[in-house]
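All protein chains but one are shown at their positions in the complex.
Chain nomenclature is as follows: A and B, assigned in order of appearance, with residue numbering initiated at 1 for each chain independently.
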């Protein structure tokens, strides 16, 4: 069986945000066994799993990824949409725009320390759309 | 229900190529709801979603990724297959060799600006094989 829904995230500021609870609230009752797939419908945002406890992990992600994939790199030609735009496209494909999570016993089956990160790579806040697909 | 097919891409030159229409042409009629999974059966190519409009995004991907993961780095020991080979392996795992896309209303449910990028990381052109699996 397949259930599918589309949700809109509130405007998150640039950075890495823990959205596990937000996703849980949007989901219908989950099956005994299955998979949950989440797509971010944007090319300047991403989704991943990482540490759900210490918030400095999330701020270090922001600091380090800005250093690894910097603004204003001289190779960029796609600069019309702002200095944060091309790095945001690159980060979106390096972190990834979609993720699949197993479902076991009607819950997402994540590790103790794993949470879902929504990654906003642009300055300012934008309403972002996600497609959730539940397979069982 | 599961449908599965294997397709061969024409030889693309090194770079990032928009293949959304090419994939759509190869697909059978899609279900109302489901998932499409695409695997690139190679270790020096990748697949991702990114901006489908301005072609400088794709050329900036090529330029920047070549800088982030350069040829001839002194740490490389795997150099027998050419200076483009080890960077291609690294890029393949950083960008990723497979992707899952939701299907809604018999179409891939992507964002307005999202397209499928096939990423050829080697010099020269090679025939590349993809496995498409449709779940409904």
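Assume a contact is a pair of C-beta atoms (placed from the backbone, for glycine too) under 8 Å apart; a residue touches a chain by one contact, two chains touch by 3 or more.
These numbers were taken from a predicted model, which means no experiment stands behind them.
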- [ ] Specify the residue from the set A:8, A:56 or A:125 that touches the hidden chain.
- [x] A:56
Task: Contact residue for the chain not shown (choose from A:20, A:79 or A:114) - done: A:114
Open item on the list: Take the complete complex as the reference. Which residues in chain A touch the chain that isn't displayed?
Closed with: 33-35, 48-51, 54, 56-57, 59-61, 63-65, 67-68, 94-96, 99-102, 104, 109-114, 117, 135-136
TODO: In the full complex, which bits of chain B touch the chain not displayed? Write them out.
DONE: 2, 4, 37, 39-43, 68-69, 73, 75-78, 86, 89-90, 92-94, 96-98, 100, 129, 131, 133, 135
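By definition in this document, only the chains that are shown with their structure count from here on.
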Task: Averaged-CA centre spacing for the pair chain B and chain A, given as whole angstrom - done: 20
